[in-house]
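Quick one: this structure, given as structure tokens, is what I'll be asking you about.
Shown here: the complex without one of its protein chains, the others still in place.
Our next item is chain A:
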């Protein structure tokens, strides 16, 4: 996988195979991805490899990205909506080093977006691929720990159990209290865990022009939502699925209808709500949008 090469100065340097994984492994992962695309929402087992980072760091997503990355791709990596967390920075620099690809923080400039916990606010377009890092791919795991049984339930489209989980939510909390990893039905067939994104992002998966790929490294599963696929969040007729609503717009860019993070400002209870998607917020601010906590117009400008 690594080889010695001579640099111009004659010093030996370590070179990696493009995007770290060897070609045979990439072909194996691509086959799993193709199968996953052919059967939307179905979890395809694959021979997950050890990556030079811990499992919690999204090795499933990294392997999927490595398998689909081409020299001309532009990669964006986000973690909780941000391009600047340790995790996002580490994965981005991993691919800069091993594949030499261009990277970006701009959603619209990226051809591949690897993500943990969010879908960008800017609508994805045809030709883009979003790669989700998945910790637990099996949506039925909570109520049925036996793998043989969950596989059978999927095979038979036997999803009453999933509904029991939502029933329990309402019985205990008065409403469906699941806010992350909210189960969806893909193309009217397989029930799928969308990874721990907020349910706020669920509607973005529906009928998306982009290809959506999901990689679970520890659990060795890949699944996919092809472009323009119906993705429906499970619910009850009298407790319909609804996304989180925020009382105020983003304090920095004034955006409404986006997912906000709470930021603690001081130890006296001061706080503000700002876009969790940092690129979206920065783009809007650059376009001149302001929020309640923005610096007044002109201030701080030369």
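Simple rule for what comes next: a residue touches a chain if its C-beta (ideal position, glycine included) is under 8 Å from a C-beta of that chain, and two chains touch if they have at least 3 such contacts; residues count from 1.
In the analysis below, contacts and distances are computed from a predicted model.
S.K.: Among "Carbon-monoxide dehydrogenase small subunit", "Electron transfer flavoprotein subunit beta", "Phosphonate C-P lyase system protein PhnK" or "3-isopropylmalate dehydratase large subunit", find the name that the UniProt record gives to the complex chain excluded from display.
M.R.: The missing chain's protein name, per its UniProt entry, is "Phosphonate C-P lyase system protein PhnK".
S.K.: Which one touches the absent chain: A:156, A:245, A:264 or A:286?
M.R.: Only one listed residue reaches the unshown chain, and that is A:156.
S.K.: One chain is left out of this view; which of A:50, A:238 or A:287 touches it in the full complex?
M.R.: Only one listed residue reaches the unshown chain, and that is A:238.
S.K.: Out of A:47, A:71 or A:164, point to the residue that touches the absent chain in the complete complex.
M.R.: If we include the chain that is not displayed, A:164 is the one touching it.
S.K.: Suppose we count only contacts with the excluded chain; which residues of chain A make the list?
M.R.: 143, 152, 155-156, 158, 160-161, 163-164, 167-168, 170-172, 236-239
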